[in-house]
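One protein chain is absent from this view; the other protein chains keep their places.
Chain naming follows the written order as A, B and C, and within any one chain the residues start at number 1.
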Amino acid sequence: MYFASDNWAGAHRSIAERLFRESDGFAAAYGASALDRHVERRFAEVFEREVTVLFVGTGTAANSLSLASVQRPGGITFCHSEAHVIADECGAPDFFSGARLLGVPGAEGKIDPEKLRVKITAFPQTAVQHGRATAVTITQATEAGTVYTLAEIDKIAAIAQKDKLSLHMDGARFANALVSLGVSPAEMTWKRGIDMLSFGGTKNGCWCAEAIVFFNPAQANEMPFIRKRAAQLFSKSRFIAAQFEAYFENDLWLDLARHANGMSDRLRAGIIASNASRLAWPTSANEVFAVIPKRAAKTAVERGAKFYEWPVPPATPELVGPSETLIRLVTSFATDDADVDGFLDCLAS
Amino acid sequence: MYFASDNWAGAHRSIAERLFRESDGFAAAYGASALDRHVERRFAEVFEREVTVLFVGTGTAANSLSLASVQRPGGITFCHSEAHVIADECGAPDFFSGARLLGVPGAEGKIDPEKLRVKITAFPQTAVQHGRATAVTITQATEAGTVYTLAEIDKIAAIAQKDKLSLHMDGARFANALVSLGVSPAEMTWKRGIDMLSFGGTKNGCWCAEAIVFFNPAQANEMPFIRKRAAQLFSKSRFIAAQFEAYFENDLWLDLARHANGMSDRLRAGIIASNASRLAWPTSANEVFAVIPKRAAKTAVERGAKFYEWPVPPATPELVGPSETLIRLVTSFATDDADVDGFLDCLAS
Amino acid sequence: MYFASDNWAGAHRSIAERLFRESDGFAAAYGASALDRHVERRFAEVFEREVTVLFVGTGTAANSLSLASVQRPGGITFCHSEAHVIADECGAPDFFSGARLLGVPGAEGKIDPEKLRVKITAFPQTAVQHGRATAVTITQATEAGTVYTLAEIDKIAAIAQKDKLSLHMDGARFANALVSLGVSPAEMTWKRGIDMLSFGGTKNGCWCAEAIVFFNPAQANEMPFIRKRAAQLFSKSRFIAAQFEAYFENDLWLDLARHANGMSDRLRAGIIASNASRLAWPTSANEVFAVIPKRAAKTAVERGAKFYEWPVPPATPELVGPSETLIRLVTSFATDDADVDGFLDCLAS
Partner (left out) sequence: MYFASDNWAGAHRSIAERLFRESDGFAAAYGASALDRHVERRFAEVFEREVTVLFVGTGTAANSLSLASVQRPGGITFCHSEAHVIADECGAPDFFSGARLLGVPGAEGKIDPEKLRVKITAFPQTAVQHGRATAVTITQATEAGTVYTLAEIDKIAAIAQKDKLSLHMDGARFANALVSLGVSPAEMTWKRGIDMLSFGGTKNGCWCAEAIVFFNPAQANEMPFIRKRAAQLFSKSRFIAAQFEAYFENDLWLDLARHANGMSDRLRAGIIASNASRLAWPTSANEVFAVIPKRAAKTAVERGAKFYEWPVPPATPELVGPSETLIRLVTSFATDDADVDGFLDCLAS
């Protein structure tokens, strides 16, 4: 019953096998091998467009270097107030980009477009003392387990484009959002106006496979130097490439995300059906936020379940009663029915 | 006949298998798993001392964050003029540490102690305009394929200690140096005055396994934040830990390094015995620098050998005749006798 | 009728004369002259304590380097949401310190102590992903023209000390706050727990004279290198020292601040007495925020008055009626009765 995070899982067998097979033989280092080239082309196929792809080792690196690529002195990147980039990366995006992140609030983990619009107007390109708006980043799926609809992305993109701001998507859980919406990778990204994407494989069945995808290759000109200086160019780069090859093969990545989301669906259904517990807010990817009796939480911990109690959002203190607690449950490719049902049993007891 | 670099090899089978086995199951993320703890203790055993160990993804990261941990405003780190940190890391050590690297010359890839001593005196702690000496870093084995003797390390360490400079060892090829000297890890590091070590596993049979080892845990206090902000804290940290576990098991790492060095010995012997080729300078780890006829180089390339032609050191232009070329050959755990003999055949032809 | 900012004034005659007298002769450069030493001792007398003083060229430099001196990797400095450091310095404090500024709201430009306390708890020293609380900075007088009472500073200081955070005071308008409270420099700073102070002279009658004052000299150890690397060590440092000498002579600085505050008092009284205008909120230093008829603002502009219309605080949109506007008026050592009365006439018309 491991619901602490999808990164507590190991690696999917097909990916682990593919990596194992790659252990033999020799190949050019630092991303120059045939396999690296081949997998880069797979990204182009997946996204139905010429793209520039750079492998990196962590989601924090993918986000930080994406944002670094479009920053200018005094620049400001807007993100949701609780986005991973501002809340959980120890300042790495600021460190690598030399810019500042500014949180914009919004319900259910999504940037409120109107608030974004107003915030941006406070940082015109000419008011040197304030700094200047340069980029927007959205998280898909969000930290709150929700997913921006295509129309919602359009709205953010229109605001960004109006002021010529670059638009980045943190796709640490890209696949989970994608299968939740049932759209194509192209439809969820460049067709919406996304300029660059942190494409995460680690949370969805890889060991360590993250990529930065630029939909306009010209914008990636500086990236080889940015990545190398950031210590993110791996000598045996093909150990990342091999993982991605297996990830894409026969749409494995979509199957894994569908499985993870399905396990969250099962959790959601069980919680809705329960007497004493309820969903804190609706989610549609592989995260579930639930208000449960403290007693049930205690039972679950005693039975070995792993999950995090979550801070109650300051805006809605009434969400959680005095004998209750807010918890986050994350499912992954490796979660199975028994895990879910075992947890739901704890709630019922 | 892959002699371009030891990082063109894949992963040793035992390490790949260990990693494969780890793909099942769940474990705490971000370095908090039992396996992480276990492998950290293995480092303590290997070094016969309490140490603080931090896994990172690249050798550049290990070097940069090691040096970042001891830097102060205006700081200067001294390294060999051709060290990897100054020549091949795109400025990453400067970027992460906010300090400047300063090259000190020296024969055969080793810092000349007397020149180091003189350089340091030019940067007293009080002359604010020059900046101040804060650290020294040596590479073991060196970029030139040579190995500092224990006495040579002692000499450097004495100079560093006199001015209270931190002493770092870039051990991207630590194992190769170790078996070449036939000493213990402790003898080659903290017993000599090394404060922190970039311990490389990638070039010696791992996929991606680098560690920073602090011999005085108090000096590592800032490291968790430095590493996280540097985007080098891996969520599935145990995929690095698993590699190191197999690496250390039954002294596999030493066997692999002995094999790699042995292959270089075989190359060295063959070159010495050849008519038209010769060693450019003596080396004792898994790198061989040779002056060979251009014709032989052409033959080798035609037969599929991979290796780099190397720039002639400006100090010794007479090293290479007009019809000759200087080449670097690197052997690894995956090199075999047939590779070596095939290459020596090219020289003979 | 120059009320745009106190930095639109020139220099007070006594200060300008002192600087002029210093133009003759020679003296050691880079802060090593007898005059530099002498003026540093004057600071010690003014603050009744051994201090370390560093001259810099701008208030932004004073703030940024003060904060840089106490930062650690992943560090976070808390300030008021509308403080100059976060709103008006183009990210300089983040750039120089490598840390992030985090805004804490609070009425009338002052940090709400309880909100500060809660925010700090979100950044414990052990949660590497969030970053860690390292410093607090308050502005005295605030950007809103108000002044922290000694008791209010005590409250902030107690919260900072509980978590061992450094406490900085941005004293761009230090003298105005001081004479408003009628206390001594010591009482408003180190006796309250302030660790370091940006001591501003420029807004109060100097050309360009800012100083960083450390109340615990040991904490200033790194500063000479931090300042030099920040390009803030002036070769003819004594041109700053000379200004400060005149500034302190016969308590000129306090007289100038009293005059500036008095001019604001006169404005405040006139506005309170007016029919159609009113104070937006009470202020006690040399800034006045007033809600006036748009018509009156137009008249003032036509008669040559210089002042800024000010954004209505989002928290109190009802503050300003549809035919009204919010304006900021700043008085200085150079403002005179005629300026004030002329402006009040515009309101009356």
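One rule holds for everything that comes next: a contact is a pair of C-beta atoms (placed from the backbone, for glycine too) under 8 Å apart; a residue touches a chain by one contact, two chains touch by 3 or more.
The structure presented is a predicted model; accordingly, all values stated were derived computationally and were not measured.
Of the options C:Ala28, C:Ala107, C:Ala158 or C:Ala273, the residue whose C-beta touches the omitted chain is C:Ala28.
Within the complete assembly, A:Pro224 is the residue of A:Gly193, A:Pro224 or A:Gly342 that touches the hidden chain.
Taking the complete complex into account, C:Ala4 is the one of C:Ala4, C:Val301 or C:Ala348 that touches the chain left out. Listed residues C:Leu233, C:Val291, C:Leu329 or C:Leu347: the one in touch with the omitted chain is C:Leu233. Residue positions on chain C in contact with the hidden chain: 2, 4-5, 7-13, 15-17, 19-20, 22-30, 56-61, 64, 89-92, 95-96, 202-203, 207-208, 225, 228-236, 239, 306, 334, in rising order. Residues of chain B that touch the chain left out of the display are 74, 76, 87-91, 94-95, 98-101, 128-131. For chain A, the residues in touch with the chain missing from this view are 30, 68, 72-74, 98, 128-129, 131-132, 222, 224-226, 228-229, 233.
FYI, only the chains that are shown with their structure count from here on.
Innermost chain of the displayed assembly, by C-alpha centre distance to the whole-protein C-alpha centre, is A. Each chain gets a centre from the mean of its Cα atoms; for chain B and chain C, those two points are 51 Å apart. Here the CA centre of chain A is 34 Å from the CA centre of chain B. Each of the following residues of chain B touches two or more other chains: 225, 228-229, 233.
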